[in-house]
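Left out: one protein chain. Kept in place: all the others.
Note that the chains take the letters A and B in the order they are written out, and that residue 1 is the start of every chain.
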Amino acid sequence: MIDFEFHSPTSLDEAFGLLDQYGDDARVMSGGTALVLMMKQRLAQPGHVIGLRRIPGLASVASDGNGAVRVGALCTQRQMETDPLIRQSLPLVADTYRKVATPRIRNMSTVGGGLVHGDPNQDPPPSLIALGASVVLSSKGGERIVPVEDLFIDYFETDVQPGEILTSVLIPQAPAGSGAVYLKFLPRTADDYATVSVAAIVDADESNNCRDVRIVLGASGVTPIRAKAAEDLLRQRPLTEENIRASAAAVIGEVDPLDDFRGSADYKRQMAEVFTRRAVTQSLAAGR
Amino acid sequence: MGKAVPLHDWAAISCHAMTRSITLGGFAKSGISQIREGWKMDHRIKFKVNGTDHDLEVPARRMLVDCLRYDLGLTGTKEGCSVGVCGACTVLVDGQMVASCITLAVTADGADITTVEGLAQDGKLHPVQQAFIDHGGFQCGICTPGQVIAAKALLDVNPDPTEEEIKDWMMGNLCRCTGYYGILESVKNAARVSQEAGR
Partner (left out) sequence: MKLENRCLVPASVDKTWALLLDIPQVAPCIPGVQDVISDGENRFKAVMQVRIGPVRLNFSGTISVVEQDKEKGEARFHIEAADRRVGGSIRADLTMQITSISPEETEMLIVSDTVFMGKIGELGQPIIRRKANSTLQDFARNLAKQAQS
């Protein structure tokens, strides 16, 4: 690893000042798992690393008073798995973060760091997108709010602009009575990224009609993909097996997976259909 | 190479995990070492390891595992994969398991660290260490410090874990020798012994 200077600002203002000062030559680090790995391989070579761990107020989990939960960017992924408030009001989130890598990695990596990294194979984004979560991007000039659905632009590329730091995520609850499930297809090792993953939320009424549905796929393209066409085939329609099958089949045209050692693009496309079908079916069952 | 491995994924190949080992000179220079003139390369850190206070200066790029092994001479912690996947480098930082091979030493400033050397008390082995000896928890021993630390961390928060809970917790600690059954037995028995001793 090339030599660099490590900074530990104790306030956001100080961090913004450092980002301003060093510009392109600086990288922000929270948990550091992704950044340190890239630096070890010399794929990232910042002269200055700005560590956020000493900045107070960025690691809390609290209800926002409106049915949503605000999570600080420095909350570890382990916290998301174990925090009582998350487990109680956002069980989909707790269940999704539990599936990331290993407990040791979850102790180190953070909610904000994971989102800013922009890796399309990650577990949390599909579930956060399905719930309609949004992030707060803070900078010297103020704040802006970006839905997680719009945060991912391309392969490892997010909408975070130079000088911005992701400071919190606001996660609304799933509709009352709905079922939510995150399925991770792991044909290889248990600590791997998904070959394909699906987050589904199904809100059904008493006559088994679909009031609303969310289907979001991970590891199926250069960003997480919200399968809108598949959703449209279910929304306001009876949740029959036939309709669910048709909806899952539509997913094939919406994903754009990459060929890699986890499978060919074609295989992943077919698995996307299978796991969408399972996710919707299981969400429906979970809601009843 | 057959199929190209995306850069972020090669860390997940466990077959690479156990074949690397770091040598004494390894930490000093990785390829081209470009010292940038006039920059503060030495960062002062203070932390506690196994109850002893330390105050030292390290370059920012020093990994915690290298700091523990070479700056402090605590070679109990091993480095297996160097990418945070295999668990051999597991140490406890403020009670939490971390992969010391991808932890910058500078981020451990102010922390309370436990390594495998700190488990025995007054010459008596920790129940987990004793259980690993009594129940075949290791063969070559390279993954053992990480396994033992992870097991201790588990019993600290969950003194009576089920088999599922043990497997879930320890899933990040890879072993090439034992096939894991010996490790599982050791952790189960360590839990039992600790419970009986009322610890």
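We take it that contacts are C-beta pairs under 8 Å (C-beta built on N, C-alpha and C of every residue); 3 or more make two chains touch, one makes a residue touch a chain.
Model, not experiment: these values are computed from the prediction.
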Looking at the whole complex, which of A:Ala44, A:Val146 or A:Leu186 touches the chain that is not displayed? A:Ala44
Identified contact with the non-displayed chain, of A:Asp64, A:Glu143, A:Glu157 or A:Asp205: A:Glu157
Out of A:Val222, A:Ala249 or A:Val274, which touches the unshown chain? A:Val222
For chain A, the residues touching the chain missing from this view: 38, 41-45, 117-118, 155-157, 222, 258-260, 265
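Everything below uses one rule, namely that only the chains that are shown with their structure count from here on.
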So how far apart, in whole Å, are chain A and chain B when each is placed at the average of its C-alpha atoms? 28
If you look only at chain B, which of its residues touch chain A in the complex? 3-9, 11-12, 14, 30-36, 39-41, 43, 59-61, 63, 82-85, 87, 90, 96-99, 102-104, 106-107, 109, 150, 168-169, 171-172
Chain B touches which residues of chain A in the complex? 1-6, 8, 32-34, 36-43, 47, 49, 51, 53, 78, 101-105, 107-108, 119, 121, 188-193, 258-262
